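Before anything else, here's the structure in question.
Missing here is one protein chain; the remaining ones are kept as they sit in the complex.
Each chain gets a letter, A, B and C, in the order it is written, and its residues are counted from 1.
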């Protein structure tokens, strides 16, 4: 394997499909949202993407079976609307700069072959968020962006960088004559954040005009919140200790050269 | 040299050979096991593998001779069973991600040319092991895995990563229509661990249906255990010192910003 | 995108143009100077440069639009002199060694296609400078260097390295039969330094025989100087604290193993 490639498992006919991309990233927001969609919609896997730019380890599956790191394309035939969906997620992002460009290129090329004209990438946006996470939007196409803002996303601040595949796909889409939108859920980012994923899915279902029951995410959210509370208690405790030590130490500064 | 390549020293005719791979890795378990097999079976070197992805130094051999870092293929004609063996080990793993994929690819391609249909990779599995190290198994093929479990290997936990060539070969084998099994000996991993290698060889001889006298490993094991004991004594001593210091320091916390 | 490439937006006819290059670097000196020229001369963008060696993120522009990291060529038709100008700046330098060489190559090749025979690269030169920053010059061509020295640049010390695109362009120019000059403004380098950029532009306008009103830079300079003063106050305060601690600690050295 010298280059990133897509292995098709099945030929499918889709009606002007929209591609939703969510590889692992900040707070795993994009991956959690995309996986929830795949399960909830019972989307079917029809192609896999492999790359020598993924990390050099393999994973053991159930029953001791082994597989390369990979990403996969799933499809869902939309019974009501005019756009079928292709959903894309995977184990990892590329580990090299050149790999990041190569994988984003490969995703767009495969999507175009399936008739995709619109791509929506999902990810996290680092913020010290306490209340309901907002969803930040940026796009290559003003119409697409308008749709996102009408669905209660907010406009991305100017100059803000979007790192990795969720960003590069938009940067490259322009050259490939594809429209692309990026939705980023606000997240503190240091643990998997299903709450930010839920915010994204609320916006996404409005844009796509489909109904998704998001209740299934609430159990994950409760679990994550307990973890956050625990971490905060530990942090507060540590801060108190440090403060206590600082007072005792006030005129006992130790200088480390 | 722009790419990994294999230099054949000798043409050999082998009967449906099985490839055993053991490059250096955690606790050098795979390499120790493979080298023991090579010596014990008096396997003969018949091909070398070179790569510009190995580290950029050379080694001085006996008598001041010099050689590039390399790995090598050895063969053993099995007088009783129906499968000859090819044994593969070397100085180093690849130093880059792309190199890891390239070298694993090259090994499989060369093995296929020799008629190999089954590959067994050997390595270490990090664990705080005190008693006899267990052997963890994962495979691309349920029949092969079953054989390993019957030989008293235990099933790998789900989601566990296998890093480096021992893992990648299994990940890539699927695309090359080769069956592959990975056997990992439990090891603390911070020093060469012949005990874990012995556990692997006990499993391996049952799978292969050959008898290997493993007594030769016991001297190495005794030596390694003395080293471990010494390290443990040092660690315990240090822990005591730290505890002693901690008590004295109890209300004298020094904060380093 | 596998390689660095230039996308032309518009065909232009220029009279023996001179290329001015100023990518981000030490103190952002080259970029600040080049951007000031572009705005002041109302130079027009006519080509973009993209590269898979730029960092793997995208930027959000005004109105939530997204773009890849890029650099761009601008042109200015000189109403009085005999040389039109091409101005080149961008978001980033290449992130890999090979990328640095590839991008510098691409810039020179594109410039030559536009009829460029002379390139002037701009950057920063690290120095603890208090007064007016001097401008350091080095060149591939003694005539060009002489012009810079007559314009009050000073000769670069021998053996001094020039890192990144501003340097590599000169190194490669020799092979492409292009003359090149490098002007480096002295800068402490740890914050954007418009004062060093102003020094460069003073030299540059003499070399080019054009008049540029540099007053527009003075506001940026005042702002940067306030920031520097603030940082210096903080540093002095910290130095005092350390000195105070050192005295108290004199016979209380803590040894960290």
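Quick note on the criterion: a residue touches a chain if its C-beta (ideal position, glycine included) is under 8 Å from a C-beta of that chain, and two chains touch if they have at least 3 such contacts.
All of these numbers come straight from a predicted model, not from anything done at the bench.
Shown chains touched by the hidden one, complex as a whole: B, C.
Note on the undisplayed chain: of the listed residues C:9, C:155, C:191 or C:231, the one touching it is C:155. In the complete complex, the hidden chain is touched by one of B:1, B:131 or B:215, namely B:1. Against the chain not displayed here, chain C makes contact via residues 94, 97-98, 100-102, 105, 137-140, 142, 145, 155-164, 167-168, 170-172, 174-175, 180, 182, 251-256. The set of chain B residues touching the chain not shown comprises 1-2, 52-69, 95-96, 99, 241-242, 244-246, 248-249, 254, 256.
Rule of thumb we're sticking to: only the chains that are shown with their structure count from here on.
Chain-to-chain contact here is organised linearly: an open path runs through the chains from one end to the other. Centrality by C-alpha centroid: the chain sitting nearest the overall protein C-alpha mean is A. Once the centre of each chain is set as its mean CA position, chain B and chain C turn out to be 51 Å apart. Residue positions of chain C touching 2 or more other chains: 254.
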